[in-house]
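Yeah, one chain of the complex is gone here, protein chain that is, but the others are all in their spots.
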Amino acid sequence: MSATALAPESEERTQALRKLLNRRYTFIDRKWDIVFWVTAAFVVAAAADITKLLFAGDWDFWTDWKDRQWWPMVTPFAVIIIPSALQYIQWLAWRMPTGAVYTAISMTIASWIGRIFNWDMFGGFPLAFVWPVMILAAAIWLDWVLLKTKSFVLTSLVGAFGFALILWFTNYTVLAPYLQPIDWMGLHVTVADVQGIEYVRGQTPEYLRMIEHGSLRTFLGETQYVSLAFGATLAVAGYWVGQAIGRGLAIWPIGRFIKRF
Amino acid sequence: MRSKLKYIGAVMAAAIAVVLALPPAPASAHGETAQEAFLRMGTVAFWDVKYSAEEVAQGEELTITGTAKILETYPEQLAEPKLGFIGVIAPGPTVVIKERTINGAPAPMAIEIEKGGVYQFKMVLQGRRVGHWHIHPIFGIHGAGSLIGPGQYVDVTESAGGFTNDVKLLSGKTADLENIGMGGVTFWNVIWLVIGFAWLLYWIVPKPTVTRLPVTSQIPLNTDGGAYGLITKKDHRVMNVMMGATIALVVGGMLWQAQAYPDKMPQQVLHFAPEDAVVDAKFVTADASEAAFDPATDTVTAKVTVQNTGSSPASVESFTTSTLTFPVAEKGSAERSVQISPATPIAPGETRELTMSMTDAVWAKERLMPVGESRMQLTGVLRLQDEAGHENFVTIQSFVTPSAMA
Partner (left out) sequence: MSTTITPESREDTRGDSSGEFPKGRGPIDWNGGWRWMFIGSFLLAGSFIGLRIYQQKFAWYKEYGLDAASDGFRTYWFNLFLGELVVVTIVTLAWWGWLIKSGQNLAAKAEAKPISKAEEVRRIAVFWGLIGATSLTLYFMASFFPNQDGVWHQTAVRDTALTPSHIVMFFWAFPLGITMTVGTYLYGRTRLPKVYSPDKGFPWSFFLLIAASVTEMMQVAMNEWGHSLWITEEIFAAPFHWPFVTYGWLASGIFALWAESLGRLLQIEDEIEEERQAVTTSDPAIA
């Protein structure tokens, strides 16, 4: 009674697959599920966090790097790659719209462990200066779009674009208090700037900040929107980098062997 | 076998105990000794660096003042110095910088700099983390990294109530920089984690996972498998509700921040070129013609031709290189000194060849003699004073011969 042998769309095949889904097994119990979800979280957190750190780490570390020109551009690209890969893996294997949320949870916990145990407890930086980006709301959107469209092309276009925007909105909400003006020796700067000035970081001089410096642009102060739009398009590109990882490096190798070495 | 293992274990434990029980002298450097000596000497010289205290309580102030000069000899292999940053280096933010002036002007951020520039700095710090900390001033120069000035230990002692970093916002409110915004950071992270977990657990708890593979492997990618019970209509409905809640929270958050923090501005980048430091008029020139290092006696010698172009007799006060200052023997401490011969003042109009000699273990200890490096060169600043008390700081440089001078 192999379901594959039956004609697609046939009622018999549908019933066979339904039965197959509810089949009882001798050795496969829920422990396999638990082990998979728990142990995979580590490698997913690892891949997601290192990708974020290497492409957008400095913007993620410090409040005074979270500007309106570079941060919204580099971060979505950096943090959508692994959620995209996991979306493909989990949709294909389990047919669950969970890849992005699963990655986001794993990365959020890993990032906070990093900040608390290393940036705060080791380096001594206050968490109020070094909190990491929040990607969960954007990840929920990404998984929801996949669930609704069942299409990776549409998810890359609609989902990734929205991902970048939601990422900005949710994090701007948290960043707001750090953009309040403050008087520092008669000069007006933001709270974030003062954190950067006061909390000494010997090897990261202020001039290294890759943030909006001004460029004689003629964009009527629209920097923010231009960066958001470009960040969103880069997120689309990042989504396909993630697809390449999921498809090429996680799924393609299954059952394939190198015959000659 | 077992007893052998026990024996090895005991020996290892004992070895570890010995290592941990014998603390060697703590380091008094922050890694600058690893930088090439000729570059340390040829880039920035620090002098008159003073710390107002050796011990401060948390929140109590400590002032570091001093002068840093970007030498005319700034080497070609480092990018031209254009942007610099004077700060401190310590094991993390053990202190916070509350004020910084460079050549008298407030300098919150990086400054525009040039070769030969003299920067008199003042930094007001506050003790933050309790402990015994080694703190140095640094001059970060874009392209070269952080160049380190003379350091000192500072003890930060505990004060009642610990450390708070209260600042007054332009809105008139007071905020503690240690935890400002953390209410929002915590609240939103918890909210999103709760919703994220709800989303994930909805899928993975009631539904078995790995046994879905035999089904998913037989159906196309662009289907939700509803017909087979993989994703049900109820699943869609629940996810729609969660998505709706997410969007509502995102919008709610934006509205909340607009209400709560109406006054915002982008991060500021306040770079500027400081006014020139106030320095005395030039009354002397100096040129080093040769230098030598004798490793056997830790002695550096150099021949310097000094011309007094002023109207008052002038004498050498000290020689500064990198973080070290060698006062002339008569004036200096026993700890460190330079011998000048002949030692008599140089008369106005006179040109004289002086021999400088510094015997000090610090050359080796601080790895400050560039023996074995790709350029063996001595660079430093000669401080001269006339009888009226005017001072000139003249950069001298010469290649080094690593043996006793003939």
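To keep things simple, chains are lettered A and B as they appear, and every chain counts its residues starting from 1.
Simple rule for what comes next: contacts are C-beta pairs under 8 Å (C-beta built on N, C-alpha and C of every residue); 3 or more make two chains touch, one makes a residue touch a chain.
Not measured: the values here are computed from a predicted model.
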Selected from A:Pro97, A:Pro177, A:Gly202 or A:Gly231 as touching the chain missing from the view: A:Gly202
Residue of A:Ala110, A:Ala160 or A:Ile211 touching the missing chain in the full complex: A:Ala110
Residues belonging to chain A that touch the chain removed from view: 1-3, 16, 19-20, 22-29, 31-32, 35-36, 38-43, 45-47, 49-51, 53-59, 61, 74, 82, 85, 89, 93, 110-111, 113-115, 117-119, 121-123, 125, 200-205, 208, 210, 245-246, 249-261
Chain B residues touching the omitted chain (full complex): 19, 22-35, 89, 91-92, 131, 134, 140, 142-146, 148, 210, 213-214, 367
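To be clear about the criterion, only the chains that are shown with their structure count from here on.
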Contact footprint of chain B on chain A as seen in their complex: 3-4, 14, 17-18, 20-23, 25, 28, 30, 32-33, 36-37, 63-64, 66-68, 91-98, 101-102, 104-105, 108, 112, 122-129, 131, 134, 136-137, 139-141, 143-144, 147-148, 150-152, 166, 169-170, 172-195, 197-203, 205-209, 211-214
Residues on chain B engaged by chain A in the complex (per definition of touch): 30, 83-85, 87-101, 106, 108-110, 128-129, 138, 140, 142, 145-146, 165, 167-171, 175, 177-182, 184-185, 188-189, 192-193, 195-197, 199-200, 203-204, 207-216, 218-219, 221-225, 227-231, 235-236, 239-240, 242-243, 246, 249-250, 253-254, 256-257, 260-261, 263-271
